[in-house]
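Take a look at this one; I'll ask things after.
Shown here: the complex without one of its protein chains, the others still in place.
After this line comes chain A, so read on.
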Amino acid sequence: GAAMQRFLGPLLCLWALRLPAGTGAAARGLDVASYRERVRAMFYHAYEHYLESAFPYDELRPLTCDGQDTWGSFSLTLIDALDTLLILGNVSEFQRVVNVLQEGVDFDIDVNASVFETNIRVVGGLLSAHLLSRKAGLEVEAGWPCSGPLLRMAEEAARKLLPAFQTPTGMPYGTVNLLHGVNPGETPVTCTAGIGTFIVEFATLSHLTGDPVFEGVARKALKALWKNRSDIGLVGNHIDVVTAKWVAQDSGIGAGVDSYFEYLVKGAILLQDKELMSMFLEYNKAIKNYTKFDDWYLWVQMYKGTVSMPVFQSLEAYWPGLQSLIGDVDNAMRTFLNYYTVWKQFGGLPEFYNIPQGYTVDKREGYPLRPELIESAMYLYRATRDPTLLELGRDAVESIEKISKVDCGFATIKDLRDHRLDNRMESFFLAETIKYLYLLFDPDNFIHNDGSDFDVVVTPYGECVLNAGGYIFNTEAHPIDPAALHCCRKRKEEQWEVEDLMREFYSRKKTKKFTLKRAPDCEGENAKDPEDPSFEKAGEKRNSKKSSHSLLSCPSQSFTSKLAVLGQVFLDNT
């Protein structure tokens, strides 16, 4: 290990010295509104050509101007682009598409589908569309958000995936036949992300529908991964779901693993779940220890921690955004600035970038218009308002328009060295890339709501406060309103408790002397309260005396963060 590190050291510093010079245009400010409109035009150019030439196929083939099925046969691009329509403010088209999907999409088909992709794109897309449908002016039924046609579709799609979870370990197969379940002879090898990327969608489904089976299988799969991590706390990128043996032992934060870490954090936020967060924090420590070099994250052997590939993958660029969600903004910005230089070199991020050589890796030169770096820019812009992040947005708009725009849409870049194009437009281009770009340039979008606006919805289960911000994006950029999870199940018990407390609140002051004595009891009751599991955990915490602060919190920004803009980074004082 040490030898490898020593070997890498000088190579990495060569890289660090190539800093781009000369900004200044940054300080003058970008015309954010005009870029926002350009992103909107990009969306419609791609969307309209999809409808015209490719619908009802999954994807548009922009060079031949026709369609093809890729991940199933769900009109995937349409489902994926649905909530982008609303974020762009196109209410009428959103409504039209919802009707089209209700009529046209059928999951009772003899198709082998990826469990992972179907979950993040179809289930996630339908869930977010369901939760946004009231905002989009659709007439919703009385039980909304706990029932509705889109929710039923999402549930149906998710149920088709459940057979994949019937394994000895609880970790799901990668592929399932929507009609017949797992095919006999199906390979038991699944990538880590394909196992750990369900909690956001499945927990939402369980909370909305009241059926705990979804959250249950998702949690079981997460725990199985956690149990099988290596002694040094890392996970590989492919595992046998029957025997729980690691098949591919490269450990990193990119392809094959990425959204597992993402969902630990997002699940923790969405469900206020300390267990998920503590898992992530443990991984985070190991990742910092073994894979982080000079603000890059390399690939290491999961048992030994030795560097196996000194590459940066395009998929890894989500990491700074994730770090900003938990408050590690300084490190996030430093890593982001590294990644940005790669974009500046090619006008996109190659799938693999060899860091010591400073160039692309053979057979991995493509850029399928992935969203990850833009996603991170959006999160970081929320946190820092650094104009450098808008500059990345500008560069992305210019590059994508100049390089990949064709008459029929936007084409995947097959090779970043010469900008040759491929006949494909992945559905995440409209679902994610465009969405994050637009949100970067639209700071007043309802998605960025900081809680100053909200909706009150009366359901048969009681009154709910919804759309108060804090949306959690699933890994396909479909936003989930965390407030909706508190709207359906368990609602009544909590409401009764609150009503009791309010009654006490108004009565206690009548008998002040009494309350004085009662108050400590109240505390005692709290501590013993067996109903609430968090209190029990609190007790354990105190006994273990491990950390003084809650896992579900971010550190405050340091003083230097005031000046950490326009590329300036600060080193810790400690």
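The definition used in the following text is that a contact is a pair of C-beta atoms (placed from the backbone, for glycine too) under 8 Å apart; a residue touches a chain by one contact, two chains touch by 3 or more; residues count from 1.
Keep this in mind: contacts and distances are computed from a predicted model.
A.B. asks: Since a chain is absent, check the UniProt entry for it and pick the matching name: "TXD11 protein", "NADPH oxidase 2", "Protein YIPF" or "Ribosome biogenesis protein BOP1-like".
C.D. replies: Answer from the record: the omitted chain is "TXD11 protein".
A.B. asks: Just name the one of A:Asp58, A:Asp83 or A:Asp395 that touches the chain not displayed here.
C.D. replies: Looking across A:Asp58, A:Asp83 or A:Asp395, the contact with the absent chain belongs to A:Asp395.
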